[in-house]
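Structure record follows, encoded as structure tokens.
All protein chains of the complex are present and in place, except for one that has been dropped.
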Amino acid sequence: MSGAVSVTTETPKVAWFRDPRIRSLVFQAVTLLIVLLVGWYLVDNTIDNMRRQNIASGLGFLNDRAGFDIIQSLVPYTSDSSFGQAFVVGLLNTLLVAIIGIFFATLVGFVVGVARLSSNWLIAKMAAAYVETFRNIPLLLQIFFWYHAVLKPLPGPRDSISLLGVVYLNNRGLYLPSPEPFGGFYIVLGLFAAGIAATLWLLRRERKRQEATGERKPVLWTGLGLIFGVPVLAYFVIMLAVGNPLNFDVPALTGFNFTGGVTIIPELFSLVIALSVYTAAFIAENVRSGIQAVSHGQTEAAYALGFRPNLTMRLIIIPQALRVIIPPMTSQYLNLTKNSSLAVAIAYPDLVAVFMGTTLNQTGQAVEVVAITMGVYLLLSLGTAGLMNWYNARVALVER
Amino acid sequence: MKWINRAALAVAASGMIAAGAQAATLDNIKKEGVLKCGVSQGLPGFSNPDDKGKWTGIDVDFCRAMAAAILGDASKVKYVPLSAKVRFTALQSGEIDVLSRNTTWTFTRDTNLGINFVGVLYYDGQGFMVRKKLGVTSALKLSGAQVCTNTGTTTELNVADYFKSHNMQYKVVAFENSNEVVAAYDAGRCDVYTTDRSGLAAQRTKMKNPDEHMVLPEVISKEPLGPAVRQGDDQFANIARWTLNAMIIAEELGVTSKNADQMKSAKNPEIKRLLGTDGKYGSYIGLDNDWAYRIVKQVGNYAEVYDRNVKPIGLERGVNNLWNKGGILYAPPFR
Partner (left out) sequence: MAMDDVVTPRYAPGQHPALPAPASTVGVVGWLRANLFSTGPDTSLTLVPFGVAFLAAAWFGGVSIMGSIVIGILIAVGVRIVARVAFGNPVIDNTVLTIVGAIIIFLIADVLLNFTIFDAVWSASGRADCAKSPDGACWGFVTARFSQFMYGFYPDAERWRVDVTGIFAIALIVPILFGQGRIRAYAVGLFLLAFPIVGFILMYGGLGLEIVPTNKWGGMMLTLVIAMTGITASLPLGVLLALGRRSDMPAIRNLCIVFIEFWRGVPLITVLFMASVMFPLFLPEGVTFNQLLRALIGVALFSAAYMAEVVRGGLQAIPKGQYEAASAMGLSYWKSMRLIVLPQALTIVIPGIVNSFIALFKDTTLVLIIGLFDFLGTIQTGLNDNAWAAPNVPMTGYVFAALVYWAFCFGMSRYSVRLERKLNTGRQH
């Protein structure tokens, strides 16, 4: 710092310690120094403590055998898998519940937010009551509540509610048949996708034609034929030529429980309800203030042009309101993702439950495990924020 | 960075920061006049607070016995409720002096975590509870079952090993809080509830209809539950170990809280040694000669403690009986 002094003493009127630039430099340097020292002190202590207490360190544990089972896994996992694989399972489960939760929270949030501004007194008050109830009760309590509200009315596996003998619902979950495609089925799938693309192209062409000439030809039947007709035809051709390209693994009651098919466990179900109901209350408020931020003149102008109320809302108000709504909604999405870490209370195997819970307990490597967990959430947060900022910029560009 | 450490220790001398993990534990306890004891957040029969905040249970009585021996007053205990996750760290860091929290004594914990187990207060094993109407009489018939249990304990691993070694399928539903395990099992979420058999007995009393449930005969693991202290303070470890032994020996010799005073004049030399009317045994562990007498007088012998705490939740003595009464409780001789 004394070096900096000699450089700047050439300005005669101001003493060096009054020069704002110098002061700012010194202040920053001192702050940085303190932060570095404190950081070094903590790291030094940690390393020292870990060495002395014989606590293992390093990431080698990720390759060790986990030894415990997880009820829901999007990738193959058994108790013979490694802790690293358990981490992946937990992470995917967190992402799954976050994405489904965000979808429903947005849906419910928009409906309630618009309903709060309804001209119908009762509906507006009901929406307000929804917001004030769910926003003001701790999420942990709501998770417990929904879990038991979902479990209570459902029957045991032997008295399952059955739909056509292929879908079953009981207090162990919702059992759906899972498709098991063979090679030929991908041709069918490909045709299906091609059909959708062709129909979209047709629709666009017809819309252009309508704009140009005012005439329009219906594409419904052509589209249906392209999307469903051709693939179904192909399906039967393949079935006759090669054999059935698609089987379903239908759940069946064996012993205590159903096996086969896909299971949606009640924990996932209740967690999604709890997270989306809770977050929707906040999103509804964002939506309401966003809509209120759009000048009432816009509504009046739309009515003057002959727009019906719901079209006004959809085509005039919401697009403008989105600019106000999106930034606060981003933080609600982030909150939802972080709040999904309460899953362990009702046994949903998310990242915190699987990794910071069981894995941490088996390995005892708190520093590594907690650091990785925090890092993952941090990345998720920054990633979501980045994505929403990009979208926000796009929305802003579309407007003037 | 040593000066910072010193400064931190100086700060620690004041206010809400506590220092002294490496100081002699006994001196610290005597100076503070209170024994800091790590217990569970609520497990009937072992350590459970009532509506007045009064703690009861066999683990709690062990803490009280230590306080009686060291401080002369069984009530001078500060109970620190700990979750399964934080219990070992709390002991390592000196937040508690002794961990008496239905904790299983295992090789890794005893060696690698910087703590020492001093004995076994309760011999337990992991078991299964099912509904009677399932018609299952053996754990070997549980293939395909859904199993509710706690996270953060050895039970999750034991159950994985058990089902795997018997080639059975199962699904595990693991909760953070044992209240939730019971609630979910009772609501029909699982076919099976697994934890230590003492826990099964304690939790069964909370079900809607306790009679509808039964504990299967299989014991799938050994769970010796015992108190633990920090490594590196042998004197304090001795006090903890012999507090436990004194309780067992007192039962062997028929010394109870009611007859302790008469027994002081008994002729049996081992009773005399135990109650401090002969020799200077207390001085060997840094206490006075009446330490064991106070344990028995204020807290009771092992049988009294067991009958007061564990019997009411429906568990007979079983293996926790004395070695000469069909159990495996066996304390080294007091001489």
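Assorted remarks:
As written, the chains take the letters A and B, and residue 1 is the first residue of each chain.
Heads up, the rule we're going with is that a residue touches a chain if its C-beta (ideal position, glycine included) is under 8 Å from a C-beta of that chain, and two chains touch if they have at least 3 such contacts.
These numbers come from a predicted model, not from an experiment.
Between the chain not shown and the residues A:I137, A:I196 or A:A293, the one that touches is A:I137.
Checked against the full complex, the candidates B:D61, B:D97, B:D124 or B:E176 give a single residue touching the omitted chain, namely B:E176.
Against the chain not displayed here, subunit A makes contact via residues 24, 27-29, 31-32, 35, 42, 45-46, 48-50, 52, 118-120, 122-123, 126, 132-133, 135-142, 144-145, 148, 153, 161-164, 167, 169, 213, 215-220, 308-310, 313, 334, 338-339, 341-342, 352, 356, 366-367, 370, 373-374, 377-378, 380-382. Residues 4-5, 8-9, 12, 16-23, 41-44, 48-53, 78-83, 85-86, 89, 92-95, 176-177, 179, 183, 186, 202, 205-208, 313 are the ones on subunit B that touch the missing chain.
Going forward, only the chains that are shown with their structure count from here on.
Partner subunit A is touched in their complex by these residues of subunit B: 1, 4, 84-85, 88-89, 92, 112-114, 134, 142-146, 148, 151-153, 156-157, 160-161, 164, 169-177, 180, 183-184, 187-189, 191.
The touching residues of subunit A, when paired with subunit B in their complex, are 40-41, 44, 53-54, 56, 67-71, 79, 144, 147-148, 151-152, 154, 156, 171-172, 254-257, 259, 266-267, 344-347, 349, 353, 357-358, 360-362, 364, 366.
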